[in-house]
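Complex shown without one protein chain; remaining protein chains in place.
Right, subunit A next:
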Amino acid sequence: MQFVSRHNKNKSVTVGKAVDRYPHQLQLYTDPPTDNISLREFEDFAVERLKVLKAVETVGVRHVKGSKDYNEALTKEFRTLNVQGIMKSITSRHRQPPDETELLERRKDHISHFILRLAYCRSEELRRWFIAQEVDLFRSRFVLESKDSIYKFLKLNNLDYQPISEQEKKDNLSELQAASPRSSSITDYYKVPFTEVLDLVKSRKVYLRSGFAYVPDNELIVIIISVFRSKLSRALAVTCRSLPQLEEDDRLLPMLSGLSKRYLGQDYTNKKALSGNITVEMIDGLSKTSFPLCMQQLHQAFRQNHHLRHWGRMQYGLFLKGIGLSLDEALRFWRTEFLKKMDPDKFDKSYSYTIRHNYGKEGKRTDYTPYSCIKVITTNTPAVGDHHGCPFRHTDPELLKQRLQSQMMSKDVVDEIISLCKTSHYQLACGRYFDWSHKSDTKFNPNHPNQYFEESQHFLSGDRMSQNDKADTQSSQNNVKIVQSQTFSQKSVSTPPPDQTRDEFDFDEDTDIEMQNTEIPEL
């Protein structure tokens, strides 16, 4: 036991040890805790951390990250939840040496983080969510630190970065400034291998030369974040692999799986009850009444062109599976349409495989999950000839306007939706579209195309028991209020995580084949 609980009488000894263990209020969570803690404490810590991460998520959706509003809202949110310890004001943190309460906070920060690692390491979706929130939390805490404190933190964690020399800076000044518009002549630049600042590379925010990125000092945080992210992602992969050992412990596992279910909402994997309820003949009608815009778009394109490209087939096919189209019906659906353009032989050879694959009947036999809004918005950006993606995200505002108007939408609503899209609130835009098309005022906030469909069906059949209500009843026993919305705006995720679930291939001629194994992704 490295740190003794608050009941220990010999406080000075405890504090001394704890300072060694937690020398800084920020940590990269490198070493797991070795304390003994009670089950009760275990659960309390976990729930508190969850509250924190949930708050981070909610605030991140409403405000631009890093803005003044954002920080204020976050602090406020933490205060209402009574978890402000995680982000104390700077003054109270710089008492040297840190007092006992502070050290207890650090310990809680440490332990609770590791508990959630256990709960959130088990699937890609969970890991992605956990990493996104932890990274945001770390970032908002990091920017509150003073220069000295940051310097101390870097030293403690062996992150030793040296700025480039004045000469080198002078030689490349025009390129450096062109690449990072916010920099000036007094900006210091750090030269690091480009693989350490992938986010900046991806968005072309740094000057690259011979494999090195020249990072201006105002972006230093990106380097730190990237270290944080890659460490966490790797650690989660390792945790996931060693999780089976925990299975012997029947106290923790149920609790852990309960924890991870709380914040992700339904994933529409096992909708067994629904399967078989929908037939091909119903699709045309349903597409007009209950499909979200993205699926309407795919459906129309499919009827028009008698063909959809790979990601379109994936997004639409899995959605149809999610609403209850059985495999046989699905094959009939795709086949009828495709045959208008190609001979049956080619369809059977090249396309029926992927459809069967989606239903877990081929290849590695995974029953694939319908894509959530986040996935549709962040991954697989549509290219020429594609019709998939989120219409609110991947359509020119002008064109979107036209399309909405052609559905007889009034100008006010169109403008409202367009302005939501422009501020990257694609899901809110979709919710607005829902309310308009259902002539309702549900303020429904979709986070999954299948949820949209179900909500619409509920609404049309007059059954107002929505997903949210159901979720609430489930959760009340845990004393944590569960909000199911996992709204997403473009700003809130800096790296769209890679898509790992592909294990199918596109047989379009000349297209090269991609197949992925089950591997634990580095997010």
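By our rule, a residue touches a chain if its C-beta (ideal position, glycine included) is under 8 Å from a C-beta of that chain, and two chains touch if they have at least 3 such contacts; residues count from 1.
To be clear about the criterion, contacts and distances are computed from a predicted model.
**Q** Looking only at the UniProt record of the hidden chain, which name from "DNA primase", "BBSome complex member BBS2", "LAFE_0F09846g1_1" or "Thioredoxin-like protein" is the right one?
**A** In UniProt, the chain excluded from the picture bears the name "DNA primase".
**Q** Could you tell me which of A:Ile37, A:Ala73, A:Leu154 or A:Leu198 touches the chain that is not displayed?
**A** Going through A:Ile37, A:Ala73, A:Leu154 or A:Leu198 one by one, A:Leu198 is the residue touching the chain not shown.
**Q** For the chain left off this view, which of A:Leu39, A:Val143 or A:Leu399 is in contact with it?
**A** The one listed residue touching the chain not shown is A:Leu399.
**Q** Of the residues A:Arg241, A:Lys288 or A:Lys361, which one touches the chain left out of the display?
**A** A:Arg241
**Q** Could you list which residues of subunit A touch the chain missing from the display?
**A** 175, 177-179, 181, 194-195, 198-199, 201-204, 207-212, 241, 297, 349-350, 364, 380-389, 391, 394-396, 398-400, 495, 498, 502, 507, 509-523
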